[in-house]
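First, the structure itself, so that you have it in front of you.
For this depiction, one protein chain was excluded, whereas all remaining protein chains were kept in their positions.
Going in written order, the chains are labelled A and B, and every chain counts its residues from 1.
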Amino acid sequence: MKSLHVEGDTFLHRLPPGVKLAALAAVSLLLFLLHSPLLLAVAAITALVFYAMLRLGWHNSWQRMRMILLTIILICAFTLVINSPMDAAAVFFRLVALTLFAATITATTSTGDFIEIVTKAARPLEKTGLVRASDIGLAIGLVIRFVPEVLGRYQAIRDAHHARGLKPKALTLAVPLIILTLRNADEIAAAIDARGIRGQK
Amino acid sequence: MDIRFEQAEARFEGRTVLHPLTLSLCERRIGVIGLNGSGKTTFARMINGLVLPAAGRVTVNGFETSKDGDQVRALAGFIFQNPQNQIVLPILKEDIALGLSTRNLPKAEKEAAVSGILARFGIGHLTDRRVHELSGGELQLAALASVLVTKPDILIMDEPTNQLDLRNRALVERTIHNLDENIIVISHDLDLIAGFDRVLLFHEGRLAADGLPAETMTRYREIAA
Partner (left out) sequence: MSTRDLVLAALFAAIIVALGLVPPISLGFIPVPVTAQSLGVMLAGVILGAKRGGFAVFLVLILVAIGLPVLSGYRGGLATFLSTTGGYLVGWFFAAVVTGYCSEHFVDRSQSGIVQITGFFLAALIGGVVVDHMLGILWLPVVTNMTLAQAFLGDLLFVPGDVLKALIAALAGRAVMVGYPLLPQRA
């Protein structure tokens, strides 16, 4: 699974991830409070300038963001009909600015850095007894590790449907997928405990 | 190595899976055989504390499994049947390093330990590979590496070649024979344990035979017939 992280050495890449996330939060808040289409347009252009520093090119960018852009256009069309052109413009620039700022932060922060931040943020939550901070990194690793297996299993189940002349439907696909996948949980958990990875008891 | 079962008994949902057993293990190569449901897997899992005795006790080099779980697991590594279920992180070297994560080692030392153990099993070239691209045999060797990187005294293996094709089976078998550690192997593959020092046969939750491979396997064939 390819991450949306983009290799590079811009000043954005070199900023500490905590700073970038805080900045994104602050900028987002500002954008929610602004209503003037002119100011929002300025914000959108600023965001575009930052995004352009990634040098992703049109094709790549379109690949990454076409779904979000489609949604934005739909919402703006809706706003145009229901409200006014000024409103639609404000919505358009606000959403574009949010999207580009956020996409830039995502692209300039590595997966490892993100996991570190999430783990740090989870430490205070350890007191609630719900989850341990170190478990989050392990859990994320587990998910990424097993997605290809689940996909393979899904394909096999689809193939089995075709071999039997059945049309693949959500119910008949989901049930075997879930059972076959979850059945491994015991052995995986035993392997983790046998290696003493979670360092308990 | 000094493993002792002292009237150790295992139960599951009210049923006795392993009747009170007393024995000690110190041989370098020990095989465990028996029909499915005979209690052999439970026996193996009681050694490293994955299954705790309902009565009696199990000790490994003096440490009791119910009380000193951490020490026992540091002494005895465990390899499971399904190679897929033992590697838990997406990139091989990260998973191997995971076993060292609870120890405070400098990064360089960790990396050296990881490359060392992968090279030892001939899979050094797979260090940066994504785990789902590996074959069953490579995964089982990776599992060996992941467990042995912490240098346990004892290695317990529950049907390690069961899910492998012929070529991968040969590869893993060769590797097992060359291990320095004390090994206890559960296997349906009687060829694998033919040269071992001692073989235990379980049947219906009890030890039915215990001795040299030839004698025990003869008894196994009688029971299985």
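Basically, contacts are C-beta pairs under 8 Å (C-beta built on N, C-alpha and C of every residue); 3 or more make two chains touch, one makes a residue touch a chain.
Everything numeric here is computed off the predicted structure, so don't read it as measured data.
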| item | value |
| --- | --- |
| In the full complex, displayed partners of the excluded chain | A |
| Residue, one of A:L15, A:M53 or A:L138, that touches the chain absent here | A:L138 |
| Those residues of chain A which, in the complete complex, touch the missing chain | 1-5, 24, 28, 32, 63-65, 67-68, 71-72, 75, 78-79, 82-83, 87-88, 90-91, 94-95, 98-100, 102-103, 105-107, 109, 111, 114-115, 118, 130-132, 135-136, 138-140, 142-144, 146-147, 149-151, 154, 167-171, 173-175, 177-179, 181-186, 188-189, 192-193, 198 |
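Criterion: only the chains that are shown with their structure count from here on.
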| item | value |
| --- | --- |
| Mean-CA-position distance for chain B and chain A (Å) | 39 |
| Contact footprint of chain A on chain B as seen in their complex | 45, 48, 50, 69-70, 73-74, 77-78, 80-82, 84-90, 94, 98-99, 101-102, 130-132, 143, 146-147, 150 |
| Partner chain B, residues of chain A touching it in the complex | 138, 141-142, 144-145, 148-149, 152, 184, 187-188, 190-197, 199, 201 |
